[in-house]
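To start, the structure itself, in structure tokens.
Omission of a single protein chain aside, the complex is shown with its protein chains in their original locations.
The chains carry the letters A and B, assigned in the order they are written, with residues numbered from 1 in each.
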Amino acid sequence: MKHRGRGVACGWYGIARTAAMDRAAVWVELDDGGTVKIATGVTEIGEGILTGLCQIAAQEMGVRPEDIVLGDNDTARVPEAAHAGATRMTYMIGNAVAIGCREAFGKFRDAMGAYWGVAPGSIHAFAGDVWVEGSPTKRMSMGHAVHVLKKERGIVIVGSGLFTSQHTPLHPETGEATPWQSYVFGAQVAEVEVDDDTGEVQVLGVWAAHDVGRVVNPQQVEGQIEGGVVMAVGHALMEDYIQHAGQTTTPGFAKYILPTALDVPQVTSVLIDEPDPKTPLGVKGIGEPAITPTAPAIINAIYDAVGVRITQLPATPERVMSALQEKRVREAAPIDATRVTAQEEIPMGPP
Amino acid sequence: MLTFDQYLTPATLAQAFDALEGLPGARIVAGATDLLPWARDGRAGDVHLSALVDVSKLPELQGVGLADVAPGRIRMGAATPIAAFQHHPLLQQQAPVLGRCAVWFADDQIREQATVGGNLVNASPAGDSQPALLAMNTHVTLARREKGRILERTLPLSEFIVGPGQTLRQPLEIMTRLELDALPGHGAAFEKVGHRRSLVISTVCLAALARLDPTRRRIEDVRIAIGAVGPVPERLDDVEDFLTGQAATGARLREAAELAVERVRSRSRQAYRREVLVNFIERALVAALAQAGLEIQRVPKESGHV
Partner (left out) sequence: MSEPVSGCQAPVDGRHPMTEISATVNGRKVTRSVPNHYRLIDFVREELKLTGNKEGCGAGECGTCSMFVDGKLVKSCLTPVQKIQGATVETVDDLDRDQGMTVLQRAFHKCGASQCGYCIPGMVMAATSTLRRNPAAGLDEIKEGLGGNICRCTGYQKILDAVQLARDVLNGSRPESALDEDAGTSFIGHSTRRLDAPGKVTGAIKYAADLWMANMLHLQVLRSPHPHARIVRIDASKARRLPGVECVLTCDDVPGVDNFGVFIEDQPIMARGVVRYVGEAVAAVAAETVDIARAAVKLIEIHYEVLPGLFDPEEAMRPGAVQLHAHAADNICKHTRIRKGDVDAALAAADLVVEETYRTAPIEHAYLEPEAGLAYVEADGCVAVHSPSQNITHHRHMLAKILGRPINKVRMIMSTVGGGFGGKEDMIYQGMLALAAIKTRRPVRYVFTREESFIASAKRHPFTIRYTMGLQRDGRITATRMVMVSDGGAYAMSTPGVMNKSAILGPGPYAVPNVWVDAIGVYTNNTPSGAMRAFGAFQSEFATEAHLDLCAQRLGMDPVALRMVNLMRDGATTHTRQQLDRVLAVDCLQAAVAAAGWDAGVPHRQGLGQAPRSDLGGTGTRAPCTLGARLAPMAAAEPAAATVPAK
């Protein structure tokens, strides 16, 4: 028979390096044709940072994302932006890019202001067009503007940016610290179906709400949530790297089981996008926060469905069946008022 | 990693025997989908063979059709890919349990490459095709060459597999074809459980076929075969006998299913397999009988049996 249930879990996560100062630096150049060259320590690992940074730069520089060229992450060629992890990329490097672009764009405005004889603040740019507020004639393409500044004024527009996040180390005895400036909160609900013929658990739906700060690219944030949820489904139900006396019995994907397209829930993502007030862009992150509530939500949903609490991951079919069998045996035994096990304490009831 | 001195693709059965006889240690290969994953770190490691003899294109091993001299039987070449279980019109109509088995067998790609003969000759205890083929009263034909003449022998699949990875095939024999029942009117079901829903090794697998008598109250014919719970796949002949000719009720199905508990002789997870096996037998029979025209309710589960 199949049984359905639901579980809920909350989560929180700190953004960028833990209890240590974090930093990222960027160089920006407004380049021929109205393109923009950006050098920073980033390589795409799949989270979408490449596109996200190009969107940020495009917005700040008044060009389009496809006009941005992002240099390879190469210690001999770009300024350091530290590591690709800790859900820090959009927060650290996104902010650094914004700062670097603002410096460069500020110089652009100053130069164009001098060229056009207008206040720098009246100059705007978007998607490759540059114009002066309120003027029908003072407009040109970004490409032309770059050309004019270089040829006629000898100006190459460059900027740099540094973003630092202030974190303090842990006190060795109490753990007292400010380990991060920014936190991402979250909550997920999971709905499962448990098959008591086999112990199989299918996760049918997950609803995930995360406070991700300002959203640069909604599709990418959803993609991170969906990927994190499915990775957690694997952790919750099927993944186990097994060693006996140091020898691995799961050295490949035949024995180490990952979720396939047939194992994944429908995922509904809710992006709570209140900007983070402490940083120029207001962005936070999502890569790791997405993965923490799912597994307990699933485990709690299994309890809701069939009344067994799995306390050891993964909740394989064997573990679920074994727990169901124990439950049946326990419930079939005559009631003994003196025998109260951990699972059977009489519920306290609501206040 | 798999390495070898030679890889031969004979065009005729005679050339295949030339190769096997001429190269001691030569191994027959069809789809290679079991061989290549086996020769890797964590399993057999680096394996070197004198030769691989690829039989997958031999004309004698091809084709799916009705067996001309045996009415009600289907003939299938040993090199038939598992994908044919799902796609071949004759098998869809006459042996639908095979399609139900195929959807649980690895994935789309591997089904195009893996052959039914290879699956049987490798005789993995967790092989998914074996229960379905056993339930269809499959016979396998093996060809050999004696004094220049190609001879054949045919034996039931139930006798062919004798242990984990062990069959009655002699080293210089080549499986050429199978013959199995055409059962268009039977209800059919295939059950399998692993740790996920695709490309997964079976912990328990089972095929069931059933036909009702004209009154639609009694079971006229029932076949149940199991895999992955012991060293070899098996027909549950005692369970079949218990049910044949009997009224089909939930209680009877449960009693029949519990007869099979002793069949679990795996090296691990026996308690789990026993419980699932009983549930699978019940569930598969209910599904097969429903297709055959009779809806049955399963009895509730409280009666523990393990």
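Descriptive notes on the structure:
Methods note: contacts are C-beta pairs under 8 Å (C-beta built on N, C-alpha and C of every residue); 3 or more make two chains touch, one makes a residue touch a chain.
Because the structure is predicted, anything quoted here is derived from the model rather than measured.
Touch with the chain that is not drawn comes from one residue among B:Q113, B:N137, B:T244 or B:Q270, which is B:Q113. In the full complex, chain B contacts the hidden chain through residues 1-7, 9, 24-25, 29, 31-33, 35-38, 40-42, 44, 46-50, 52, 54, 56, 83, 86, 92-93, 96, 99-100, 103-104, 106-110, 112-113, 122, 165, 184-185, 187-188, 197-199, 212, 216-217, 248-251, 290-300.
Following the convention adopted for this analysis, only the chains that are shown with their structure count from here on.
In the complex of the two chains, the chain B residues touching chain A come out as 37, 40-42, 193, 195-201, 203-204, 269, 271-272, 275-276, 279-280, 283, 301-302, 304, 306.
Listed in rising order, the residues of chain A touching chain B in the complex are 1, 196-200, 202, 237-238, 248, 251-252, 254, 257-263, 316-318, 321-322, 325, 328-329, 332.
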